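Note that one protein chain is taken out, while the other chains of the complex remain in position.
Presenting subunit A:
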Amino acid sequence: MAASELIHDSDDVRLQVEASVTTPTAPLHPPRVANGDLRSTVTGSVDGKQERGRLGSLLQQNQLIHSLSSGLRRHCHYVKIPVQEEHAVQLPTEWWKTGVAFLYAAFNLVFTTVVITIVHERVPDKSVSPPLPDKFFDYVDRVPWAFTVTESNGLILVGLWLLQWICLKHRSIIGRRCFFLIGTLYMYRCVTMYITTLPVPGKHMVCAPKLYNDSTGKIWRILRLISGGGLSLTGSHLMCGDFLYSGHTVMLTLSYLFIKEYSPPWMWWYRWFCWALSASGVVCILFAHEHYSIDVVVGYVVTTRTFWWYHTMANTHALRQAPNNFLSRTWWNPIFNFLERNVRTTVPVAFTWPVALPSACRQRYRIVEGGRDE
């Protein structure tokens, strides 16, 4: 856009788009004009006539700035160029938001255990409602030790993710995302478990007896389930009815997705190992006839879709200003905005020591230096 067009438009100020600079005595820095043309005329000789020209050109520069800005305001033919802020503000830590996300996840996990206890009362008895026909069960007979494999794989994956998370540099932001996704997926699970109750998938399942109105007993069961982490390994999960969809699949898939997303690209062997753990864990759920195939499939689909949806919203900043942002039509969009409002770029995969080096080391170094100076 040539400034000359603006000049010709404005009929009040006749402009000279020049900035005279004389060398070498007094180089005059040309004025910084945003979004505009800058022309400088360098005249090699220092002359008395140049002095007059210099003052005149100073005046003209001011006139230029004034006219340009008024012209810009009038015509609005300008493009907003966002100036990037300093790097430090790009990824603020904001641990309190991570705390809020943690509370959200904890609440949803407790709520899930409550719903499992309620649903347990409504599961139809094995004799009344036999297990539903399932294609996988038709082909593969039950393997008793398979579920232990699932749960140990799950524990290993969660442990690996925990270690990785502690060593990440931006652990507050990533932890926030992890808690939010866990909370949301378990909340969806509460809804699907509660509205329709599937019968037990196999005759082998041992369900604890129903406590019809025994509230104290129910609360004891809830506490036992929470303390055992919901795992059968710890003997805490004796209740039936929580089939659609599978919480084990969610944890296996989600921890693998997070491990893959936030690990350095060169560690491909690590990612393959975790993928193998995750896939074998999920398949073993079906081998053990502990969940229907539909539970595992729906669990996998919901987990992957929600994870990818969230990360696309977080990483694609063009979407945040887009007028027709379909991704923002989910119900959790306000929560997303709250958590990710100040995160301005894609979170880089960077690692750092979780604890700072002890200051005693630094102190010792300083004493040594002080000694040398003397």
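The rule we apply is simple: a contact is a pair of C-beta atoms (placed from the backbone, for glycine too) under 8 Å apart; a residue touches a chain by one contact, two chains touch by 3 or more; residues count from 1.
The rule is short, and it goes like this: contacts and distances are computed from a predicted model.
Only one chain is not pictured, and the protein name UniProt records for it, out of "Phosphatidylinositol glycan anchor biosynthesis, class T", "Phosphatidylcholine:ceramide cholinephosphotransferase 1", "Globin domain-containing protein" or "CORONATINE INSENSITIVE 1", is "Phosphatidylcholine:ceramide cholinephosphotransferase 1". In the complete assembly, the contact with the undisplayed chain comes from A:P199, out of A:G175, A:P199 or A:G281.
Checked against the full complex, the candidates A:H66, A:K135, A:K203 or A:R341 give a single residue touching the omitted chain, namely A:K135. Contact with the undisplayed chain is limited, among A:Y104, A:W161 or A:F307, to A:F307.
Not every partner is drawn; the one left out touches subunit A at residues 2, 4, 14, 16-18, 21, 23-24, 27, 29-30, 32, 35-44, 49, 53, 79-82, 122-124, 128-130, 132-136, 191-192, 194-199, 244, 292-294, 297-298, 301-302, 304-305, 307-309, 311-312, 315-316, 318-319, 322, 324-327, 329-330, 346.
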